[in-house]
Each structure stands twice: as C-alpha cells, then as structure tokens.
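Excluded from the complex is one protein chain; the other protein chains are retained at their positions.
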Amino acid sequence: MSLTYHLQVVNLLAAVLLLIAFAMLSQRRIVGLITLFAWQGTALAASTIIVAWSTAQHHLYYSAALTLALKVVVMPWYFFRLVRKLDVDRDVEPMINIPTTMLIGIALVIFAFNLALPIAQMAGTVTRSTLGIALASVLLAFLMMITRSKAIPQVIGFLAMENGLFFAATSATYGMPLVVELGVALDVLVAVFVLGIFFFHIRETFDSMDLKHMERLREK
Amino acid sequence: MEIYWLLGIPLAGGLYLALWGNRTHAPEINAAFSLATLIAAGTLTARIVDEGPMLAGGDGWFFIDAFNVFLVALTAFVAFTTALFSRPYMRIEQDHGRLSAARLRLYHASYQIFIGTMLLALTTNNMGILWVAMEGATLATVLLVSLYRTPAALEAAWKYFILCGVGIALALFGTILLYFAAEKVLGAGGGALLWTHLNGVKAQLEPVVLQLAFVFLLVGYGTKVGLVPLHNWLPDAHAEGPTPISAVLSGLLLNVALYAVMRSKVLVDGALGVHSLAGNLMMGFGLLSVVVAALLIKRQTDVKRMFAYSSIEHMGLITFAFGMGGPVASFAALLHMTLHSLTKSAIFFAVGHATQKAGTQVMDDIRGLIKTNPTIGWGLMLGTVAILGVPPFGVFASEFLIITNAMHQHPWATPFLLAALGVAFASMFGKVQPMVFGETGLPRLPHQPALAPVFIHLALVLMLGLFIPAYLADWYRQAASLLGG
Amino acid sequence: MTLLDWAWAVVLYWLALAAAGLLMPSSGGLARRIVFPLGAAGALAMAVVGVVALFNPPMQFILPFGLPDLPFHLRLDALSGFFLILLGGAAFGVTLYAVGYFRHMPAGQLALLSTWYHLFLAGMAMVLLADDAYAFMVAWEVMALASYFLVTTDHKIPEIRRAGFLYLLIAHVGAVALLLAFGVLHGGEAGRMGAYTFDAMRQTEHTPFWASIAFLLALFGFGAKAGLVPLHVWLPEAHPAAPSPVSALMSGVMLKTAIYGLLRATFDLLGVQLAWWGSLALALGLVTALYGVIFAAVQSDMKRLLAWSSIENIGFILAGFGLTLIFHTDGKDALAALTLTALLYHALNHAFFKGLLFVGTGSVLHATGERRMGRLGGLMRFMPWTGWLMLLGALAIAGLPPLNGFVSEWLLLQAFLLTPGLTQPYLNMVIPVAAAVVVMAAALAAYVMVKFYGVIFLGRPRDPELKHAHEAGWPERLGMLWLAAGCVFLGLIPSQMIDWISPVVVLLIDATLPNDGNWVMVAPLSAARASYAPLVFLAVITVITLLVYFGVKRVYHGRVRRADPWDCGYPEQDARMQDSAEGFGQPIRLIFSAFMRVERLTPDPFDRQPEYRGDSRDKVWLFIYQPIAQFAARLSALAGRLQHGRIQWYLIYSFATLIFLLVFVTR
Partner (left out) sequence: MTTGVLLQITQTGLALLLAPLLMGWVNICRAWLQGRSAPPLLQPYYTLQKLFHKDAVLAHDATRLFRFAPYLIFACMVLAAGIVPTLANDLPFSPAADVIALVGLFALARVFQALAAMDIGTAFGSLGARREMLVSFLAEPALLMVFFTASFISQSTELPHIVDRLAHQEFALYPSLAFAAVAFWMVSTAENARIPVDNPSTHLELTMIHEAMILEYSARHLALIEWAVALKLFTYSALGIALFLPWGIAAAGDLNALPLALLALVLKLALGGAALALLETINAKMRLFRAPEFLGTAFLLAVLGMLVHFLLEV
C-alpha cells in the first residue's frame, strides 16, 4: 500500500512537471521563466528522492542532491545574475503566438503518451507510466526552444529538456548508473559555464540577446 | 594499460596548456602531446592486432575491438598531423592579428581536450559514457568555433551549440530507453549500459523499445554526423572556425558520431533482425544527405563552406553504405571513413593556407594558386580530385564498392547517387579549378606553410587506392563482421 | 617471362618514366631528349607485344596489390593485343613527334607534362590489360585524369580551363555509369569481392532486363568517353585545347579504349546480347557520324575540325558495332565477323590518320602560331614535309583508295550490302538506307578534308607573316613519317590485317571471316561477292601515271613558263580573295542549318574596321545540357532555401524529423 502511496506522489510530481512545462511554454518574461525552471528542478529532485526512498536505490540520493544543487540553486542564481547584468529582462516575443503553441503542445502530449503506452506496459518498474510524461516534457521543451527568439529562453528550454530526460531516467528506470549521471551532470555544468561566456560574447558583439541578429550565415 | 595513457595524455596536455599555454613554444608542446597520444594509440593498436579485442579497466569500462581501434588510430594520427599543421598556421593567424596569445592558449587546451573526449567516446564500453564524451567533445569545440569572435563566428558557434546540444539530448533519451530495455534483461546497475553486455543479450532486448531508442539515437547522434536535415550547424561551424578545427571536426568528430550510431545499430539489428528498420533508416538519411549536399555545394562561394558540404555528402555516403550492410558494403564504409578523414583534413590544410594567402575565404578572390605556391595549389587540386572519387586515390576504392554494391542490392538508389555525384563533381571541381589554375596576383605567405601533412595524407590516400596492407584489410574485415556483415 | 609480363613491364617502364619526369623538374632538355624517346621505344615494344598476343592463347596474371580479395587481375588476349597494337603503333609515332614538339616548353612545365604523358600512356595500356572491374576503373580514371592535366597544360587561358573542366566532368559522369554497369555485371553473391573479376562476370547469367540495363549503362559510360552524340560536347573543346601530340593520342587512341570497353563488356562479359541493342547502337552511330561530319565541315579552327571529324569516325565504328550486334543476334556469323573486322580495322586506321593529322596541325601551329584556318594558306611551299605527309593523312581519312581509310569503309559497306536475309524484314529495309547515310558521311568527310587541306596548305598565304613559317624538325618529321607509313601500309595489305584481326573476332563472337582472296586481294565471304586489291590498284595507277608522264615528256617538249594566275582575267589578285574556312563551309551550313545555331557578326558598310565573325554552335547544348544545368540550378536553389539562417527553423527540422520517424516506426 505504501508503494502505491509513493507512486501516487511520484505521479503527482510528474503532473506538476508537465504543468510547469506548459507554464514555461506560455511564460513571456525571462525572470518568470527562470523561476519556473527552478520549480521544475525542485519537483524533479523531490520525485527522485521519493523514488530513491521507495526503491532503496541509494545512488539516486546523490542524483537528487546534484539536481537540487545545480538546477535549483546554482543555475537559477546564475541566470538571474546574467539577466541583471545583461539587462535583458524584457518581454519575450515568441515566434508563434502562445495559444497556438499551447495547442501544438497538447497534441504533443497526446502523441507522447501514445508513444509511451506500449513501452510502459512492459516496464518492470512501478513508476512506468511516468515515461510518457517525461517524453512529453522533453518534446514541450523542444517546442519552447523553437518558439523563443532570444538566447536565454532558448537555453532554459534546453535545460528543461535535460530535466525531462532526467525525469525519464529516474522515474522509468530508477536512474542511470552513477558514473553516467555524474558525467551528465558535469556536462550540464560545463555547458552552462560555456553558455555564460557565450552570452557575454553575444552581448558584446551584437548589443542584444536577440537571435534575429544571428541569421546571417545562410545560403543566398 | 595503454588505454590510460591514451586517454590520460590528451587530458594532461589540455590541463598543461590551459595553465601554461601562453608561452611561445605552446604549438610545439601541443604537437608533442599529440605525438605522444599517437604513440599510445599505436601501441594500443599493435596490442589489439596481436591479441584481439580486449576489455580494460574496472568491470570492463573500456572495450577495444577492431572497429574502434582503427578509429582510435585514425583519430590520433589526424590529430597529430593537424597539430603539426596548426603550428605555422596559427602563427600566421597571430601575425595577421586575428588572434591574441590568450586565445591561442584556449585553442591549444581545448584542442587537447577535444581529442581526449573523442578518444574516450571511441574506447568506452559504456553507452552512457559514450554520450557524456560526445557532449564533452561538443563543448570543447564550441569555444574553438567562436575563437575569432567575429559576429559570424559567434553565430556559427551558437548554432553549433544549440543544435548539437538538442541533438545530443535526444540521444540521451535514446540511451535511457536502451537502458530501460536492457535493465529488464541484465538487471539494474552499471552492467546494463555496457556495450559488450548489451551485445551479448541483444536478441532478447525488447524490439519495440529498441526501435524507439534507435530513432532517438539516430536523430541525436545523426545531428553530429551531419545528416540532412539535421546538418544545419555543420557548414557554419566548419566555415567560421579556425581551419585546423574545421579539419578535425570534419575528419574526426563526424566519424566518432557515426561510430556511436553504428554501435547502436548493431544492438538494434540484433533485437530486430538484420536488414530491417535501422538499415533502411540509415540508407534513407544517407541518400538524402548525399543528394542535398551535392545540390548545396553548387551554391557555395566560401571555400570552407563548400568542403563542409562535401563532408555532409561523404558522411551521407558512408551512412548509406552502413545502412546497406553486408561484408562488402561495411568494409567499404569503414574504408571510406578512413579515406574521407585523411583526404578532407588534407584539403582543409591546403585550403587553410590558401585562404591565408588570399586573405579571404571567398573562392572568386582566390586565383592561380599553382603559380605563386605550387605545393598549395597541387595539394588542393589533388585533394579535391581525390575527394571527388577519382582514382588512383583511395576514396574511389570505397566509392567503387559502395556504388557497385548499391546497384546490386538497391538499384532504386543509384539514379540519385549518379545524379548527386555528377552535380557534386561539376560544382566542386568547377570551383576549385580556377582557384588552382590561371593567373594570380596573390602574395606569398610570411611563414613557411606546413604542407608535409597535406602530402603525407594524400600519399596515404593514394596508397590505399592501390594497395591496402593485409593487416589493415583484416581490421576492416573484422570490424565489418562486428557490424553484422 | 610470359608475354603478359612483358606488357606489364612496359607499363611499369612508363610509370618509371613518369616518375623520372617528377624527379628532375629543372632539366627540361634532358626530359625531352631522353625521356620521350625512351617512352616511344616502350610504345613500340607494346605494339610488338600486341602482335604476338594476337596469336597466343589468353594469359592471366595477378598483381600483388589492389583491394583485399581483389588484387589487380591482368589478362592479355587477342582483343587486348589488338588494341595494344593500336596504342603502341600510334603512340610510337606521336611520342617520337613529341620529342621535337616540346622543345620550346619551359623546363618545369615540361617535366610535369612528361609525367602526365607517360601516366596517360600507362593508364591506357592498363585499361586494355585489366581483368577485373576495379583495376579497369582505376586505369580508366587514371587515363582520364592524366589527360585532363595534359589538356590543361596551358591553363592560363580560360577557354582551356573550361574545356578541361567539361572534359573531366563528362568523363567522371561516364565513369560512374560504368561503375553502375559493373554493379549489374558483378557476378555471384553480393558479399564477395572476388565477384568483381571479369572471370566471375563471364560466368554470371543475367536476365534480359538486367543485361539490357548493363548494356545501356556501358553504352552511356563508354559513349561519354568515345564522344557519342549527345555526349560528345567535351570533345570539340578538349581536343583543340591540348598540345597537339596529346590531342593526337586522345583522339587516336583514347577514344578507342572506349570502343575496347564496349566490345569487352558487350561480347565478352555479358553472356547474352539482344537484337535491339544493335539497332540502338546503329542508330546512334549513324547520328554521331553525320552530326560529326556536318559540324566538321563548318569549323574554322583546324584542331576543332579534326575533333569533330573524330566524332564522325567514332560514329562509323559504333555503327559497325551495332551491325555486329544485329548480325550476331540474328545468327549471321560470317556477317557479324565482317562488321566486327571492319570496325576494328577502322579503329586502327583512325588511330594512324587522326594521329598524323593532329600532330601535323601541331607543326603548323608551331610554325605559324595560328589555329584559325582563315589566317593560314599556302603552307605547302614553306613546309613541304609536313604538307605532303599531311596530304596522305587527309586522303586516308577522306576514305580514298588505296589508303587505309578506304579499306575499313569498304568492309563496312560490304556488310551493309549483304544484309538481306535478316529475320526481321523491317531491318532488312532500313539497313541499306543506313548504308546511304554512311556513304553520305564518308563523302562529306572528303569535303571536309579538301577544305582542311586546301585552306591550310594550298593557295596563297593569307597573311604575309606566313612566309616565315619553318618546316618541322627531324623528330617531328620521323613521327609523322611513321604514322603516314602506317596509313599506307594498312591500306595496302588488308588481307594480312584481316588475318590479324581474326583471332579477335573468334574471341568475341566465335566466328571467322572467310577470306576468299589471296595476299594481294581481299575478298571477304567470297570472291564472287566482292573483292578489292589495293596493291594492284596502286600498281596500275602508278604505272599509268609514270607511263603517261614519261610518254608526254618524251613526245612533247617540256617547256614551262611561269606567269601570274589567269583567273578569268581579273586584274587585281589578292590572297584574301581566296575562300576562307567559313566560306568553304558555307554550303554545308546552309543545307544543314537546322542542326546548328548560327551566330554571325556581319560588317556594316560604314565600319572603319570591318570584322566578320561566324560561329556555328551545337544545338545539343541548347536542348540537352542547358536544361539539365537549369534544372540542377533550380533544385539547388530549392535546397538552398533549407538553409536560411534562422536557428528556430533548424530546430523545427530536427523536431519534424524526430516526430516523423517516431510516427514512422510505430505505425
């Protein structure tokens, strides 16, 4: 019974994750986006801890800690700082208007669930149905990257995608082997660091973080 | 033991150059580390040739067989010659005022780390670590692509980062699915992602999951291979980065990404039965890449961009051949990987010096290379001829096998191949010929250009067209059989 | 050493000479005086090997390199032997000529040229010796590549670069088609590299459908090299662009390697032949012959004229090939043997006379620096050696007895005439009409040659500078003499030549040509049907000429007075009043104006410096190549729109691909 209770919590967190993904899709302001991202990280860490506790997979605690440290504390802090320094917290004009985006997003969710259905049924883990949600949040994050026309939201979309992946790893398979998780975390860290350097360069060169300045390399 | 040297040397080199890389002899140190890596790769290769495939480290963290050891050797070799080439090249760039000493330090450090991550990706036995290393290789090169800090370079690097990042993220999802399927058979824990273990049980893996996993892996790693329509970062990154980086990106990174796809394909084929989904998808992507790249070559005005498209074309051809499968086609694909690396990097070496001479990458402004600098001119000319698949250069050997095999097994694909090769030839040769021939007013270079690498590569390519040493052939054959041939 | 070893040794020897050229880049004189004569000696040796090979059973030899499991296989049989004779015989004269021809070239350039030249020779020889698809293709492309670099020797001139590019492009597309053809022919199961040997191909059975595909691909691939209309466009550009000895080799020998390949693939490698292939080849051949000769007639550049004339001759050969196929598939062995003999004979003849004519234009070019025929004239007076030797070449190519060109045309016409009895009545009726086309092309060839020879060598110099034209040096003369001797010799001993060709015929179609004649007289099939005795012919004409000459000289006093030409009494005579090359071609241009796009610049009566320019362009460009190029450009523009710079779009591509694939695999 306790297992089903945990399961319900994990499912709830999964739903929260999906909800946040949708919220991010519709969020116009960068600061709001960062906050949502931090909340997503929190939900992810929480679900990881619950899975770790319920299945006694101890390495998942490390994962959870890493997530918490990186995605809830370090990165949002770093992004807030960037936004302040670069002074780019203006309204984000998405490429496709938000209602349309949301409609596409709902279609994606249905698609993802359908895709995950046959797989989830053969899974040995208790949290199998979350795989569909993980896939859906990955696809939603992808969609967000497509619709945003500024550099920072695009990167946040990228990281949200990472979150979805992480969720898939923990919920569907009780986490990847530790070495891999560490490696992934390291990569993400380095990526964010590199991105930070990048933002400054972009800002320095283009006087703006708008991606429309970066459409010159093309076939004439 | 060699494996630790192999991975350790470049990482140490990266560290060293990052800390003390602003000295004047940094280029030489860079070359020396590359040489050491090459020696380590050589001893490792010799051992594999002697003793056959081996597992190394911990619970078999590293796995080396014929397939990856040949790529290891190739990577180490091209990395070394590129380091040799970059020595005078970067000096000239510095003289031209395009780079500062600090950036040169960044360049050298990243270069070593890039090589290290590629070698790690090749040697690791863990599909997860493979992913980590691939991502690492991307990260190591992002800042190299934007080294010149021009708007175009930044744009290229940004696109490179985002597109490859997203691609790689999808590959991670594929890896998770793979783990998901393997865990059922092998149980949770580290063993479930080891390729050797997976390979052992591949027939028992759930086909539905592997099918999905392969789609994610193919789209993910395929982005790095530069398969159309996932290729868009590639021409930008190749054209705007410094030429040595173009050479290694084109010559090495694409191979490593394709290596990852192939490792996945072997598992999927095992689960689904050979000649099924994976092969067909790869053939489709390969053919599309060949055709679109050939058409795009026609439109280029920038020389490096043009050769970048040519890389897409060749990676498409290799992917097509791998997709076809069978001992001959796989053999040809492996051979083509080798030859493409050698030839394309040689071309980029020659192109690098040519663009330095002309002060531009616009082909219309580069004329008559053969007159002021015959070696650059002939290097570019012969390299182009070689990459276009004209014998006796080796690229022809693999194209010969691929095309005849395609005619035999999948005749429907050949009209596309014929048309694409024709268009590619017309476009590329038509553009290179006036660069090499004719009159010119271009000045000479301030430093002696490093052309030994060009001709060493071309000589190797020539040799492989006429004579493939028995042990090399054996390698290829073993590797081809590993790939399900 | 076996015979094949010798052949291989000559190839190696040429390769060594090629390397020697690279090793001594600065000593041009040495390269010219030593390397080229040595190369010529190699050519002679090759011809001898070829002769001996005709009468020996096929022999094989495997080299220790190539692809793994597919080392280079070499084979020397009668067919290879025959073409080796062609190669060696023509190359000997041309290379000898080259010794003198390149004397003004700067050392570095000469060294490179010598390298490519000998590589070219070696490549052609290897094409003839190769016995597996890989070796064949490697040799084939080495030949193309080497000749490309030879064509672009003068790469500073944009037209020459363009010509070289066009040449290599079409050669490459043709080569890919050949690869595909080998892909079909490729014997046995897919996974074996050994299946690429010709032996394996010979033993493979093909369905008619796939055999036809292979044949068509081979026809395309080899046709591109041979200059088959409409794949001929590179030929009139590339041949004039190359230095003359190279043009001579390309036109005389390289085009024949394509014929060799076609014969090898059709009769040797493909186990089955279909009748409609023959009709197709015949039709294409006739079109090519007529097209070539018409355009030759309107050219004003002497080398371009010869290049078009090569297209015409390839058309003849191809028509013969088509007839051979028709007869062979119809079971008419003797007739098939006759046409096959005729086409092989013509190939050999063409190598000699076209080689001679091309090197001759080289001498003219050296002496005058001029290729436009409208600026030449009267060179016979200043260059008697070249003039008389070229006369022989011109008469031979015009198909006049008793020289060699006539013999092969005669044999071919005999075959046309003896067609009745084919099982297809339709063909029975069409083929004689085809014969008429051949005759018309041959007669036009005479027109072309009168124009060529008359405008360049006869009449008065159109430019006063021409008076300083100097005769070719001794090596050049020797080279030309050899080729001219070949023309005469091949014309006079057809019986022997037919005997020499017969092993090839036996090898390819397992039939012999019954020769009813004796050594002076050739009478294929039977003496009652047709016979021709060139020796008698020549002897009678010579005797009568001499008799008349001495008779007239004896009976009538031989006083000769020199005066101005009478010319119907027109007082003002000027060398520029002679027919120009354009003028000579004008009737042909008028008659066949439908084939060509004429661009003319006619002077205005008020022009201070009146200028006339006339150019007859090939409509093939307009109707085939331009649309293809435009289509490719349009596709390319379409593909270019993929890459428009916005990263969001790129992400959409990835996204769409992913979704598409997911839907695709789970459907």
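First chain written, first letter: the chains are A, B and C, and each begins at residue 1.
Here, a contact is a pair of C-beta atoms (placed from the backbone, for glycine too) under 8 Å apart; a residue touches a chain by one contact, two chains touch by 3 or more.
Just so it is clear, the model here is predicted, and its values are computed rather than measured.
Taking the complete complex into account, the chain left out of view touches C.
Checked against the full complex, the one of C:22, C:63, C:272 or C:540 touching the unshown chain is C:540.
Of C:30, C:216, C:485 or C:575, it is C:575 that touches the chain left out of the display.
Considering the full assembly, C:561 is the residue among C:561, C:608 or C:667 that touches the omitted chain. When the missing chain is restored to the complex, the residue among C:410, C:482 or C:655 that touches it is C:410. Remark: the omitted chain is touched by one listed residue; of C:72, C:198, C:584 or C:650 this is C:584.
Panel shows chain C; residues 377-378, 380-381, 391, 395, 398-401, 406, 410, 413-414, 417, 420, 425, 428-429, 432-433, 435-437, 439-440, 442-444, 446-447, 449-451, 453-455, 458-460, 517, 521, 523, 527-533, 536-537, 540-542, 544-545, 548-549, 552, 555-556, 559-568, 570, 573, 575, 577-579, 583-584, 586-588, 590-591 of it touch the chain omitted from the view.
Please note the rule applied: only the chains that are shown with their structure count from here on.
Shown here, the protein chains touch in all possible pairs.
Between the chains B-C lie more C-beta contact pairs than between any other two chains.
Distance from per-chain Cα centroids to the pooled protein Cα centroid is smallest for B. Note: centroid distance chain A to chain B, computed from Cα atoms, is 31 Å.
Shown for chain C are the residues that touch two or more other chains, namely 639-640, 642-643, 647, 651, 654, 658, 662, 666. Of all residues in chain A, those that touch two or more other chains are 115, 118, 142, 145, 154, 214-217, 219-220. Considering their complex, residues 57, 115, 118-119, 122-124, 131, 135, 138, 142, 145, 151, 154-155, 158, 161-162, 165, 168-169, 172-174, 176-180, 183-184, 186-187, 190-191, 194-195, 197-198, 201-202, 205-206, 213-217, 219-220 of chain A touch chain B. Against chain C, in their complex, chain A makes its touches with residues 95, 111, 115, 118, 142-143, 145-149, 154, 211, 214-220. Here chain C touches chain B in the complex through residues 65-69, 133-134, 137-138, 140-142, 144-145, 152, 155-156, 158, 161, 164-165, 168-169, 172-173, 176-177, 179-180, 182-184, 186, 190-193, 196, 213, 632-633, 635-640, 642-643, 647, 650-651, 653-654, 656-658, 661-662, 665-666, going by the rule given at the top.
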